[in-house]
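Dumping the structure here so I can ask a few things about it.
All protein chains but one are shown at their positions in the complex.
Let's look at subunit A:
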Amino acid sequence: MRKIEPFLALLLAAAMIAAAVMAPWLRFVLTIALAKGIAVLGILLLLRAGQVSFGHALYIAFGAYVVAFLAPQVNDAVLLLAIAAAGAGMLGLVIGLFVTRYRQIFFGMLNLAMAMVFYSLLEKLYAITKGSDGIRVEAMPIAGQRLDLATFEWTIFGIALGLAFVLGLLLRLYLASPMGEALAGIKTRETRLEFMGVPARGVLLAAYVMSAVLGGIGGAIIAMTSRHVTPLLAYWTSSGELVFIAILGGAGGVLGPFLGAAAYELVRVYAAASFADAWQMILGAVLLLVILFAPGGLWGMAARAIGGGRGR
């Protein structure tokens, strides 16, 4: 299974590009899906340690607002992406130092609390953030190149796809490294890790900071794609969405988040298009079906279909 994973990734990428070429409006949806997929990679990392964060929308919103605030001054997408990633990493380090002391439900809830504090700040600091109306982000030059709108959107799509590829690959390497394997140790028996001389908190903190960086990158791409940021990005429903995508996609491999995100966005778009009144119910039904019949998520299903056993 591990061997064909890159080919599957290429196949998925090709399918996305084909869809984006054939239906221009899908390009937008798929760029958002890729951005969320990147953020969910971070959730996946924490899931390896058995920890579920209900507050990772904080980093998405942080990345998005970094872009919104700095775009007039910095005015370059590549630079902004880097700043958003670094900023989210820094924030992740500060918050991580504190939340990684906790496990399970406490970990999840503390993250949720942090995200909601950020959400409230975005709403309350009305003079700075323009509250729930949000801030408009104008299309900006990319690496010094001033592009027209269609090219800009294509380039952001390309950047998202490229980043998804590179980050997925890096994460795969990380998960196979001792630091990555130690995450599974936290899930099974943390004390054993400590006996072996591996600091569990350090391992989790490293993973947490990385997940924050991934969230920041995802958020920056979302801001550049939808070109309008609102506090809703940090609301708990957005955090829930990320966990939803992680479950839908399956935590078995790094392709899972992208499968999940693409499926989630497409189901939502088509459900909303066909049943404007009942799209929430359809989304819920899909998740229930996945939980009941495919606990490994879409990735688990794909792995079984290909016959590579139970994935990893």
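Convention: contacts are C-beta pairs under 8 Å (C-beta built on N, C-alpha and C of every residue); 3 or more make two chains touch, one makes a residue touch a chain; residues count from 1.
Please note the rule applied: contacts and distances are computed from a predicted model.
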{"item": "Absent chain [UniProt protein name; select from \"ABC transporter substrate-binding protein\", \"Cytochrome C biogenesis protein DsbD\", \"Heme exporter protein C\" or \"Nitrogenase molybdenum-iron protein alpha chain\"]", "value": "\"ABC transporter substrate-binding protein\""}
{"item": "Residue of A:90, A:113, A:272 or A:301 touching the missing chain in the full complex", "value": "A:272"}
{"item": "For subunit A, the residues touching the chain missing from this view", "value": "19, 22-26, 28-29, 32, 123-124, 126, 130-134, 136, 149, 222, 225-230, 232-233, 238, 268-270, 272-273, 276-277, 279-280"}
